[in-house]
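Contents: one structure, followed by commentary.
Missing here is one protein chain; the remaining ones are kept as they sit in the complex.
Right after this comes chain A.
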């Protein structure tokens, strides 16, 4: 079985630490991180070119990010022919209803209020695996 990745886009070091910890507990997937929107964007472009994006099992996306917002990243993914099918879950501490609605419309697999729990992540992953 080829190794799968989870791409975590998170700028806050504490949140990064907490999310990594949960991911480590919930699955065996490797973790790739991006520390802001721009970095995530560049990473996704590279992966699109060398087709390594196929190994991304889940993108965990914070909404409030430096440079490029999570919502714009999500739109970019959905507008990209190759990337548009990527499973994306939002990880946020905001309770902005408009954001949430827009994200659901852009086809996210989940919208998680921080902190994420192991069970929640396991649930998402099993849904993704079940769908494949």
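Assume a contact is a pair of C-beta atoms (placed from the backbone, for glycine too) under 8 Å apart; a residue touches a chain by one contact, two chains touch by 3 or more; residues count from 1.
We take it that contacts and distances are computed from a predicted model.
Novice: Can you work out the missing subunit's protein name as recorded in UniProt? Choose among "histidine kinase", "Electron transfer flavoprotein subunit alpha/FixB family protein", "Lipoprotein" or "BMP family ABC transporter substrate-binding protein".
Specialist: "histidine kinase"
Novice: So which of A:35, A:67, A:82 or A:114 would be touching the chain we can't see?
Specialist: Considering the complete complex, A:114 is the one touching the chain left out.
Novice: In the full complex, which residues of chain A touch the absent chain?
Specialist: 12, 14-15, 18, 21, 64, 93-96, 113-117
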